[in-house]
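Following: one structure in structure tokens, then a few remarks.
With one protein chain held back, the other chains of the complex are shown just where they sit.
In this document, chain identifiers A and B correspond to the written order of the chains, with residue numbering beginning at 1 in each.
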Amino acid sequence: MASFLVRRLLQSLLILLGVSLITFVLLYALPADPVRQIAGRSATAQTVQNIREQLGLDQPLAVQYWRYLGNLLQGDLGRSYLQKTQVSTLIMSRLPASLLLMAGAIFTELLIGLTMGVIAALRRGSHADQALMIVSFVGVSAPQFVVGLLLLYVFAVQLGWFPIGGYGTFSHLVLPSLTMGILGSGWYSRMMRSSMIDVLRQDFIRTARAKGLTRRRIIMRHALPNAILPIIAMIGIDVGIFMGGIVVVESVFGWPGIGQLAWQAIQRVDIPIIMGVTLVSATAIVIGNLVADVISLLVDPRIKIR
Amino acid sequence: MKHLLTTTALVLGLALPLTLAAQTTAMDPNAKSGGGIVVTYKDDVATLDPAIGYDWQNWSMIKSLFDGLMDYAPGTTDLVPGLAESYTISDDGQTFTFKLRAGVKFHNGREMTAEDVVYSLNRVTNPKTQSPGAGFFGSIDGYDAVADGSATSLSGVSSSGPLSVTIKLSRPDATFLHVMALNFASIVPKEAVDAAGDDFGKNPVGTGAFSLGEWTIGQRLVFTKNPDYWRAGLPYLDSITFEVGQEPIVALLRLQNGEVDIPGDGIPPAKFREVMDDPAQAARVVEGGQLHTGYITLNTQMPPFDNVKVRQAVNMAINKARIVQVINGRAVPATQPLPPSMPGYTDGYAGYAFDKDAAKALLAEAGFADGFDTELYVMNTDPNPRIAQAIQQDLAGIGVRAAIKSLAQASVIAAGGEADQAPMIWSGGMAWIADFPDASNFYGPILGCAGAVQGGWNWSWYCNEDLDAMAAKADAVTDPAKADERLQMWSDIYMEVMKDAPWVPVFNEQRYTMKSERMGGADALYVDPVSIPINYDYVYVNDVQ
Partner (left out) sequence: MTAATKKLSGTLAPDTIAVLQVCDLTVSVNTETGLKPLISNIDFSLARGETLAIAGESGSGKSITSLAIMGLLPPPAVRVTGGQIFFGDTDLITLPETRMRDIRGNRIAMIFQEPMTSLNPVMSIGNQLTEAIMAHDPISRKEARACALQALSAVRLSQPEKRMTQYPHELSGGMRQRVMIAMAIALRPDVLIADEPTTALDVTVQREVLDLLRDLQRDMGTAMILITHDMGVVAEMADRVLVMQSGQMIEQGPVRQVFQAPAQEYTRSLLAAVPRMGDGSGVNNRHEIGAPIAEIRDLSVQFDIRGGILGRVSHQIHAVEKVSFSIRAGETFALVGESGCGKSTIAKAMAGLVPYSGQIRIAGSEIQGLGRAATKAIRREVQMIFQDPMASLDPRMRVGDLVAEPLIIHGIGTPQERTKRVVTLFDRVGLLRDHMDRYPHEFSGGQRQRICIARALALQPKLIIADESVSALDVSVQARVLDLLRELTEEMGVAYLFISHDMAVVENISDRVGVMYLGQIVEMGTRAQVFGNPQHPYTRRLIAAVPVPDPTHDRPSSTRLTGEIPSPIRRIGDMPSAVNLTDKGGGHLVAEFDHHH
């Protein structure tokens, strides 16, 4: 186990290094010039040149990247071009909110998605199954912006059950988690349904029935644990999908997470922030996959650590 | 001869009605002190450092935390002295002597002195500060030496006593007092800047009506009333809470729910009609002009736009009234670069009227009877692509086939800064909003030769040496008595520009500020031309005792 973890961590570092290099190259290949964003409209060529030199942006790309890596190793993500603040400060002040939302969203999507998937699989071909799959299809295809606003309008404005956006208490977390969770639950219910149907066809389910077990026990003890195995690996991938949706949902609900930070930074070509958020997101994805692998390892006796 | 000016306003250009001037001193008799308001924004506040902050969101916030030597009368474009009690201008118009108010205290309790003024101007022009506004101070003696790093202080700025500052210019500059009213010219205390280092933008200390109470990144900022504010009785509000990260549409819902007082990003376009059609809500919307023009640039160095007839034809081809409809009528059609509320606007000028046939004829005259293919660059956020489509249709009406290039803001700006890349750009989302209410502000960087350089903002690459000379001449007119004469010169300049037609001025956006029922104060405060969305120092709430 230890050797597996060490190996995976080394791999993860390589992945992160790759991500940082690719992002760096892409950002500097952009036609937009960050210096002009900083210097403003009234800047003279002299001012622009001064700023370029101060930020080291006049150096060759390789030199800039090497410097960035050097600072990164010391835990320094640099300073925002436009906010002039430490990127690490900006990210750390927002990361807890995003992680909380992620936890809430994953909980919600698993709760809704797995339940729906199991019910649909058990009643395969019935009206309930068809209805659930239509719901999940809507969940998958509905834009999160619209879903978020709809939930906000119904449950916060009309019914007043939850606050209209914001951050701080549990009730603030419900609607954003639900918005993110509806998309995910659509995916999970479909995957769970097909996985469950697959497992229900397996010989060991027939064995369990031949043993004279109750339907409930067959589903809970035999079908579910097996059907859920392929889903676990998806949770790791899901972290990546989540990072995509976070920008929209955070902005609808005024959730102070890193998605909004990233969005603003992209608008303003604030490269140090974009780099920082990308690396943090990549780290989250890498960790998410690692956690999913470790869970699979713990629950599936067939997977051997090599 | 020296003009001695007291607290009565100095006015450039506009005939100042006395009633307005009175507002600067006279308090609103209905105003109540106390209470707090909630303002929402989508984006987090980037910085509150007055030398750095240069977006319309933090512009008004910084204005309430800091003061400069000059200021504007609330709700107007009228210059009034700020931290300066009075000032004198030398006969040649190149030496300004400011007498500072006594007893003005920074938020940290220390009294402001002339040294702080000198420090602040040196700081903003120092390249290390990386101020986007440094260029505004280009007319101060010694600016060039500071800009190229060979000096660390402006030779033209000196204190002549604890409450007296003298500023020498290297050339006459009629806009200089406006420059001194810019946020960039705000007075900051050296010890606070030194203590905060690069993080001064997060720990601002000024002399303004409010001080920063709390800043939770990504969530909220709280401004609290400065009890020692030098304008006695102001501000009225005890606190302002800025909640950031709020989608405009959600902010509107919260306003309707009584949780928000001002949606800082305005009424979302999708909800505009709904709000305006509801009399109860429409009553709480204040409409006003703003110093904005939306325009299409025609690259005068790229064929066929190097032909003035083609540019004029395009001007005639655009149906501006229809484009205004695309944005729900939230603008007025424009005829010239200057917006109507800007001093120097040419009244009675009709511009190029919408006339497809005349446009076609002109195009044929230029040798393009069958039209031509071109590209229209546009920023990719709503409603700009829709506006671009309307423009595309209008162009198709005269046979010009324009392909729309919808790109991120920074990419469009970059394309505009290249001489041979973008034949046409729709300015929406990046358009010029005046830094200060002076006619000259619409010329230099965006129509003058100085801006027609690589990385510049003159996306038409229009460079008319004669007009540049006229502009220089106009801005050398520093005698307040000749202000009207100067404005006429500017009016002439813009009329000449229109003959060459490097732009198609399309519309001037109107401002619509929505407020909660409890908010009080003159409507002008809610469409203040220099404080967007509102002038925080003068508004109040009605539900306090």
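Please note the rule applied: a contact is a pair of C-beta atoms (placed from the backbone, for glycine too) under 8 Å apart; a residue touches a chain by one contact, two chains touch by 3 or more.
All of these numbers come straight from a predicted model, not from anything done at the bench.
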Per the touch definition above, residue among A:89, A:115, A:202 or A:267 touching the missing chain: A:202
Which residue of A:80, A:108, A:144 or A:226 touches the chain not shown here: A:226
For chain A, the residues touching the chain missing from this view: 3, 6-7, 10, 202-204, 206-214, 217, 221-222, 225-226, 229, 299-302, 306
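Please note the rule applied: only the chains that are shown with their structure count from here on.
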Where chain A and chain B are represented by their mean Cα positions, the distance between them in whole Å: 39
Interface residues, chain B side, partner chain A - complex: 40, 42-44, 46-47, 49, 52, 54, 127-128, 130-136, 138, 147-149, 198-199, 201-202, 216-219, 243-247, 249-250, 253-254, 256-257, 259, 408-411, 413-415, 417, 435, 445, 453, 455, 457
Chain A to chain B touching residues, read off their complex: 30-33, 36-48, 50-51, 54, 79, 82-86, 89-90, 93-94, 97, 149, 152-153, 156-157, 164-167, 250-257, 260-261, 264, 266-269
